[in-house]
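The complex appears here without one of its protein chains, the remainder shown in place.
Then we have chain A:
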Amino acid sequence: MSKRLPRTSNRTLDDLRKAASQALEAEQPKRRPSARRVDPAPSEAPSGSAPASDTAAKPEKKPEPAASTPPKQEPAGSPLMVQSSIPSKSSFREATGRLIIERHANFAALAGLVPMPFVDLAAIAVIAERMLRKLTRLYGRSLSEDQGKRLALAMLTGLAAPGLASITTTAVLRMAPGSQILNMAITSASAVIFIRVIGDVYLTRLQAGIDGAEAVPA
């Protein structure tokens, strides 16, 4: 380089990571009682903290080690103050989980309209298995295809027995001539309820910290 230019900033990505994790740790106990509560300003910007931003130019090139640097709090109006009204991680996950359940319930409604007895049931089982695996992944856990199938089967037969009975009955009814459309409508509606029940139960288990694989029957 022909010219020697001064540094634009002394901060590194590591500094920002540390600041973010310190802010997160400092905030955790306060957020726990009510995750969606709008935090009052003092929780994030204590009056004792230096008002000067850490963006101010400093002569030292290297930042101080984390141990000797007290957790730097953000001044009022900084980006960290923006967070309180947006979804927390758990509520964000829950909302995403609900979207997954809703989307799969819609697929199940279509699957229930398949005019072939038992083929529709197989399609609904596949949809349940896919939904369970997506929900598991949403919570950062793993569920193999085999585990997913066993879990879906267990939930289909155990948790929503009345729904299954309803679908099976309508599937058998469908073999008889007449009232085909009515039966398809009943199967479709049952499938939606079915998938929602399974999704809700499984989401609750994931929120309670029960691993997807733990819930799989041996």
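FYI, contacts are C-beta pairs under 8 Å (C-beta built on N, C-alpha and C of every residue); 3 or more make two chains touch, one makes a residue touch a chain; residues count from 1.
Quick note on the criterion: contacts and distances are computed from a predicted model.
Chemist: Since a chain is absent, check the UniProt entry for it and pick the matching name: "ABC transporter permease", "NAD(P)H-dependent oxidoreductase", "ParA family protein" or "Lysine-arginine-ornithine-binding periplasmic protein".
Modeler: Missing chain, per its UniProt entry: "ParA family protein".
Chemist: Among A:A95, A:A122 or A:L182, single out the residue that touches the unshown chain.
Modeler: In the complete complex, the chain left out is touched by residue A:A95.
Chemist: Across the whole complex, list the residues on chain A that are touched by the chain not included here.
Modeler: Contacting residues on chain A, toward the hidden partner: 1-3, 5, 7-9, 11-14, 16-17, 19-20, 23-24, 55, 77-83, 85-89, 92, 95-96, 99, 103, 137.
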